[in-house]
Structures are given as structure tokens and as C-alpha cells.
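The structure's right below; bear with me while I get my questions together.
Below is a slice of the complex: some chains, not all, each in place.
Going in written order, the chains are labelled A, B and C, and every chain counts its residues from 1.
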């Protein structure tokens, strides 16, 4: 099936992946994981919510943990270019039969919440309260020195339709994995707004679910150190996959699971994609270097487990792709 | 004097710094330096010209070396978003009394050449011949593994007017160094188009001249290795400054001089700047951590030497800033 | 069974693991692997033999490749402190019923060859021709920058007897893996002469065979780069295990297979062990962090495959240890 064509002039201007809101069942355990082990900075916290950010981020938060009875993903947050873009987004959603509402969210400017036609719960804002950034406060660096939220990756049950929808919103395809043959179906796609490999990626599977969210770290050494720290502080079982080099995106990666099983990627080393003539890179679904340049397959959990959105039913995917699993 | 306000809707859309064209007096010596020591890849070469690129770059070249009797900088190249932007650029230049011409340049699409009001010789194109990128051809990596051209830094004799001009073109201020006090003058400015710290930076001084061009490398380790290689292969005197951490931009840096004295920066570790509400960071000109976070001043040559543009006279700066020099 | 007690005053003084002699079936293919990919330096070569060394080594060679019809390990070479120690070694071997001979080996001083009671083919010398070392010739660094040969690891069919024998020779136990329970048997042992974790390690299994030999590299980044290079230059299948962190020895490691299947470890980050009161560290055979601190089990090939010695029959081990294998 066809890779989507880039829309240079979308109906509203999304700048980038901005923040994620997760429901967690043990707020203290989750805070400990993200603050002490991963090394995010707690900017605000109360008995129900913890707000965290990474050292490069001026904005108040890029990760929000909400105490909840059931773990899940509540919202994927995106930054738009202006207040005007929020209104344009509302108009677009209305014209396309998508319910939305403007809500007040702590520390954020006017916020539009909507659920896309496939069940992904989004929120958009043009501004957030600012905090002095911590980039040069190296004395406060902790954990693996996470620098900024980079992207989300979701399981989509209707993969082609989903990427076509986001292409209409101006998300641009950079890489994709496809079955071989003339009728080969796209099984995964990486799409960006901000000029690197992705802000939002899609994996064929039971959906809608969040596969992972990712923070960018400075070097592979930070990732190696996180492995060492997790292995020596009771988080051995939370190391799910890696470290390794993705063929796709060229990123050096590590996947870890938080206390509720939400998946976090630490990653570094991708590339720029803002040229108008940038062409998407196709990978055969059967090329082992796609998953890991070094050839090691991912564990079954990585293909199958994800975080459901807290107000959505999960559907079986339209097809099952034949991927290589380490069993 | 005031920091310029960002123009979100410029007269034409420059995407990023794209390539630099240098005049060199010994083509073989320069090629050896950039290919064997720095580690760029020669894409094409003839008796008069060598075209090089870095591993991430799809485009045919980001550095062009031209054999010449006198060393100098010939052109700073920028990528625009579309062919239409080239025409818009022409219209803007015409309306502002700036001579321009469309020329044919090997391996480039339609190319507009112009000299700005301050003597900086530019060329713009919307496309360039593509080559398979080498990002995943790690077996071909050489030298310090340069990944992409990142930015230019120029000496401007009329600093405030120059940054105001480029602000009109949509370059956005991210950091600047200013004299203290109410009448403090801006002495250096970093401006971007592509969403990181800069595509083009300006330093007060005899101008117009190129201070340096910079390639992004993956980690500080690559820069340390380049120091070691240069010290052990006859390029000890070409190591001018660093390695170190800039306060400005947070970059880990090294400055080296090529056989003609053209200055190249290898750098890594900056940050994203694409949010609409991103605010420029002011540094006092007297803060030693501005130049180097670790406090070591730069050598005199770094403040005084640069590459003249090959068709321009060099003018004294309007004022002399009081900077800290290691003598 | 008991861990051996350190003998501070052995019958002769072995300084360290010095060199390994391998039989290879395609000399050109093996040379290409070790020289171009791994990055060892060829010091001498003829139609039958290639001599290589790492950048730190003054001695002529630490790896000798011999053209042969059948791949195998020919000799494990150790350096002794003096010519006198060679004679003491001869006397010790004679007194213990071990046949030995003094032979002339190219580029080596007087060389004693012997096969120990378990079939490990050794050679000892007190001197080797010297070459200017390349440690500061960073311009000649290649591959993963191997710095020095560090150790050998062998499969021993009679593990306890073998480590008891080498303990008599002054090899000192630093770490060992043991079955749990009062009758728990030692299944692997790491022993040193030179003051770090090991010069010679022993793994229970079909023996005598060489499990691997190891070169020390400066940092984990060199190992990551080797993975990238092998994956992009046709050696994907030669990446056997890692990179990862051993619990044992604390080393960051990678195991690769050469064109004949000989196993090479690239490793870094161990520790010093020369204090007289240094105590061996015991690991339970069932602790997953022993193999890999991060918990990932090794592949079956890593437990089962090794290089036979070219003049020895291979025996089944006295017992089969219950280890965790990734299948």
C-alpha cells in the first residue's frame, strides 16, 4: 500500500511532541522510578499528580503522572505554533466529525483535547508555563541525563488509515517497514513534525495503545550507565530490550518498563529530515537490521505489550505482520 | 541595543545552512585534511574542485573546495523550502536594492547568488542531487565521524544592522552576548532557521569575514579522538582551541584550522529551539563561562583571524568589544 | 568443592598472557577480519603466517595466524619474568611428568613448549622482539582500537583439577561461579597473574578447547562502534553476544566470531587484584547477573562452541552445569 505523500501546508501547525500524561497505580513508586533512576526532574507534585521535565526543556512538564486505579495512557500532548492554530485545529476536527473541547490544564495555556478517529487521546496547546532550563546546571543532572522528550510510538489497529490521517495533519513519513511483494502492507511508520526522524510512530498491532514514549539522551554511555544502575538497584526485570542500535532511525536505544509496565525508550543519534525533498526510507519487514542493526531480535513482550488509553477499547489489528521475535 | 524580534512569516523560507564554498591554495593538501583527518567523504573531484559531504547528508555536498590563488570564502550556501522561495528571495532582494543572479552550479538545482548589504556572499538553492546516505555505512566512517554541516559563524563589522537584516529574513535569535549597562551593545548573536541553536552566528569584528563553519559530530569522544589524531600526524599546530564546553549553545567544541587557515568547528550537544515562545538567552560579555563553561579563555587568534570573502574588502568594526583573551 | 588457595611463591614466574597462535583455513579472510574490522596491526606476514599486535604492545605480536587445513588453536602463549624462569618451568614440568621442549619461534626469544596434563598447548617465553609502540600514533588507530591482549578463556573437561593445577603455577583466583549447596561444584573460574581479573579463565565443558581470547579496548564506545561496523560490512552473523556488562569481572564486553569461528572478546572496565589479602568473589551459578549484569542470557553457541587444540582430542566434561541459555 502506498506511503503517504507529505502535506506541506496542513490545516494547523503542530510543532512537535510535547508531553505525555500517564495514569499510574502507585504514584510514589512511579515518581521514584522516573526521578531517581531515569533522572527526570520533578517540577511540581501534589498527592495526585507529579509533573516532570528533562534538563533541556523550558516548559513546565513533559511527563505527567496521575494517580489512578487502573494504569493507562491518558493523553499524548503536542505543541502547536500559536493560539490561532488551536482554533484551526478545532475547526478541522469539527469539519471531520471529531469531538473536541477546550479545557484548563494546570501549568498549560489553553488546551484542546480530542480523540482521533482511531482512539488516540490527544491534547494540543500553544504554550506552557516556563521554567529556567537546567541544561547548564550539570550539578543537577541525574540518572541517564535525559535531555528532552522526543517522540511517541503507538500500536494502531488500522495502520494504513491511521498514518493517512496523520499525514493529512502534516506529519511527514521518514521511514517505514513494509511486507515484501506488490501487495505488501505497511506494518510500521515513523512520522515527524520537528525535523528529525519522528514525533509520532505507528506500529501495527492491537490498538489504540501507547507502545512507548522516548526521551533523548546525549550519548550511548548514558544508556549503558542506566542499564548498570537498574541492574544494581532492583530494576533488573524492568530492562526489556537493548541497548542496541536500531536500523530504523539509526538510534542507539534502550527500552525499559516503569512500575506499571509503561514503556520508556532512552535514545540518541538520529538525523535531520527538514529538507523539502527528503524521501522516506523503506525497510523490508524481514530485514533483521531494521529492528536492530546488530541483528538481535526483540523479545515477545516488546511486540505485544503496551499501555491502553484509559477511555478506549482495544481492537485487534486488521492484519498480523510476520516479524522476527526472540523466543 | 535591542535584541531583534522574531519574524514568524519571513519573505521567503530558508530551511537551514546547507553548504560552504571555500577557495584553497593547495587542493591536494586541503583534500587530505578534510578527507583523511576530519573524515568527510569525497563525493566528486576534478583538478579544480573537490566536493565533500558528511555521513548523514543525502545531498551531494556540504563543503566545496575550489583551487584558487588566494585563500578565501566564496559562498555560504543555504537551502530554501521550494523553487518558489527562490523567486520570492529574488523579489525581496530586488525590492531591497540587492543585486542577485540565478546561476548554474554543478550538482545543485537552480541557484540564486547574492551579496548581502554587509558583504556576505550567499547562495540559495531548493534542491541538490541526492546520494545514498552513509549514516548506516559505519564501515566507511572516518576521522571524527562528522555527521552533518550545522552552521556558519561570521565576523560582522556592523553587528546590530547585520543581525537586524537577518532577523527580517526569519533568522531567530537564540543566544547573544551583550555589554553590561543600559547602553550595552550586542557583541555576538546566534540565530537559527532549522530549530536548534543556530544556522548563522555573528561576531563583532573586522568584516565581512567567515569566522568558522561547523560540523556536528555524535559525541565528545569523537572530538577527543580528532585531537589525538591531529597531534600524532603533523597537525599539532592546526589545533587552535579546545576541546571544551561552550556556555553559549552548551556545545562541546573543538576549533581546528585547515591548511589555508580556514577555521572548522567540530561540535555536539546543543538543544532544540522551535517553540513559538522560545526566548533568547542573554549573556554578559564578561561572563567567562560564555566562551567556555569551564572558564578557559580563547587564544587571540580565535578572536582576530578569519577568512575574507573573495570579492569583498574587509572593514573595521563599528566598535571594539572588551573580551577576555588568553595571552 | 574448595576454591584454590593462592600460592604466593610459585615454581616459576609467569607474568601474563602474552600471545595466541591460531590455525586458520583462509589466511586472507582472517587477516582482513583482524586487521580491517577489529583493527589489529599487521607487523609481519608471509604466505603462511600473519603476525599482529595491538597499539599498546611493544612486543612483535600477540596474535599469530597460521594457514592450516583445519581450524584450531595451536598455542596459548605466556610471558615469564626471566630466562631463568624458563629453566625453572622446564624443571617443574619434568618433575611432574609433563613433556616439554625448547623451540625456536620467529621473533620470540627462547621458547618452551609444553602440553599441560589436561591438553592445553602452551608456550612460554621471557622475551620477544620489540617494536616501537603505537599508543600515541592515534593516526594509525583502526577498528575498535584494541589496546592489548588481556586474557584467554578455555573449556576444561576436568574443571577442578585444572584450576588446582594452575593454582600451583601461581594463578590466583579472583572470581568463580559455583553450584549452590554444600556439594556445589565450581563451574567456572577466573585466575590472574598480572594484577587484574584474569590472564586465564576456565569454563566447565567439552575440553580442552579455547573458548575465547580477549583484547582490552579503551571504552564501551569502541565496542558499540565495532558492532555498527560489523553490521554494515558483511559481518552481521559474526556478532555472537553483546554488547553488555558482565557481572563477573564487571567488564563491558562483546563476543565476535572470526571467519573460522574462533571467538574473540573485546572488553574493558575490569579492576585491580594485586593486594595480598584480595579475596575471590563467589557467584551462584543461578544468578543471572553473573553472565550479564543486565540479565540477558547468552546464546547456546556461546556455551557450546569453541576451538579445539590442534593436537588434542576433546573429552566430555565430568559434569554438566545447569546454566541459563537464551533459546
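Going forward, a residue touches a chain if its C-beta (ideal position, glycine included) is under 8 Å from a C-beta of that chain, and two chains touch if they have at least 3 such contacts.
Quick caveat: nothing in here was measured; it's all calculated off a predicted structure.
Shown here are 3 copies of a single protein sequence; counted across the entire complex in this file, the number of copies is 4.
We adopt the following convention: only the chains that are shown with their structure count from here on.
Closest to the middle of the protein, by Cα centroid, lies chain A.
Although subunit A and subunit B share one sequence, what matters here is the overlap of their interface residues, and that overlap exceeds half of the numbers used.
Mean C-alpha position of subunit A lies 44 Å from that of subunit C. A straight line joining the Cα centres of subunit B and subunit C is 49 Å long. Chain centres here are Cα averages; for subunit A and subunit B they lie 33 Å apart. Shared interface positions of subunit B, i.e. residues touching 2 or more other chains, are given as 136, 219, 221. Put simply, subunit A touches subunit C in their complex at residues 219-221, 224, 227-228, 230-232, 236-237, 239, 243, 245, 252, 288-289, 293-295, 326. Note for the complex: subunit B touches subunit C at residues 136-139, 141, 219, 221, 225, 228-229, 231-233.
Across the interface of their complex, subunit B is touched by residues 8, 15-16, 56, 58-59, 79, 81-82, 126-127, 130, 133, 135-136, 147-148, 194-195, 218-221, 247, 250, 269, 271-272, 274-279, 289, 293 of subunit A.
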